[in-house]
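Encoded as structure tokens, the structure appears first; notes follow it.
Of the protein chains in this complex, one is absent; all others appear in place.
Let's look at chain A:
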Amino acid sequence: MVRLEPRRQHSQAMVYLSPVLAILMTLVVGGIIFAFMGKNPFDALYTFFILPINNSYGISELFVKATPLVIIGVGLAMGFRANVWNIGAEGQLTMGAIFGGGLALYFHDSESILLMPAMFVLGALGGAFWGAIPALLRTRFNANEILTSLMLTYVATLFLSFLVHGPWRNPEGFNFPESRPFPDAGLLPIIFEGSRVHLGTAVAVLVVIAGWLLLSKSVIGFQLRVVGKAPQAARHVGFRQKRMVWFTLLLGGALAGLAGLFEVAGPIGQLQPSISPGYGFTAIIVAFLGRLHPVGILFGGLIMALTYLGGELAQITLGLPNAVTGLFQGILLFFLLACDVLTKYRIRFGSIAAKGRTA
């Protein structure tokens, strides 16, 4: 019989090994799924995971896709550490895009260099505002932030749809549901010539460094680490849960809002009904894959970005539905959660009685 036996101490090695194992297992299952769909599994896996990044443009696109995932993932990880389950990052991303993008539309003939910094501020504020609502409802009314933050995602998406179909529709367009293009002063500068890598990617790296410093050097970072590891101890020494809820939801919201602004002021360049292929949800996986640590999230973001690129390429060259990306992401999270069991428990073969005899 196979049993799980608790370890005396969490295995640090398994914490880092678990994502690697999970990725390998996802590749194996992915190959099997491709075989079922009548594709050569090795060709398909090659198309999905190697071909997208075998040239410099592909690698630059990986950075473009990883940018929002990393920025959002760092914010979410802070909350997950404190058991604050903000799963509405997609909505906070949308509100950031609406607030920051709205400014660019209002000053659509501006050439001011102040426009961009102001958009940054409004984007972060918009996301933080959307994160503040679940924080208020949780701390003041005890309402579950999982459900409220998710419901607000639908509200934000519908609000964006209303804006681009109605008041913010491009008056010089062809009645398409999209806004005016942002002015040049409202577009993020490209930092690598010939690619779409924009200033937001540099900000993502800064967010990782700042998140790392916050977690390792600041008081609130210390509290986040303690709350995650020993919630009862945290209560005993008087860490205020309410403050954690506010801090993590405002921070997570602001970062998601910033990521949303970067999407519309970067690769997209205007507001349109759909501005994200589910970055806010994928960032949840990124946070877990990165072990809730900013540096790990940087790697997690790159890996999940690859599933987007691979999905697009597999759609074009192999005719596979784009949904394969979501399927892989879900399977990866399953395996990751399963492998994480090994950080707390070790597998033992043989029954309890047998163990009794040998002892």
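Simple rule for what comes next: a contact is a pair of C-beta atoms (placed from the backbone, for glycine too) under 8 Å apart; a residue touches a chain by one contact, two chains touch by 3 or more; residues count from 1.
The criterion applied here is as follows: contacts and distances are computed from a predicted model.
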From "ABC transporter permease", "Cytochrome c oxidase polypeptide III", "Transglutaminase-like putative cysteine protease" or "NapH/MauN family ferredoxin-type protein", the hidden chain's UniProt protein name: "ABC transporter permease"
Sole residue of A:A104, A:L150, A:L187 or A:L309 that reaches the chain not shown, by the stated touch rule: A:L150
Touching residue (missing chain; options A:G38, A:G166 or A:G194): A:G166
Sites on chain A contacted by the missing partner chain, in the whole complex: 4, 6, 85, 87, 137, 140-144, 146-148, 150-152, 154-155, 158-159, 161-162, 165-166, 281, 284-285, 288, 321-331, 333-334, 337-338, 340-341, 344-345, 352
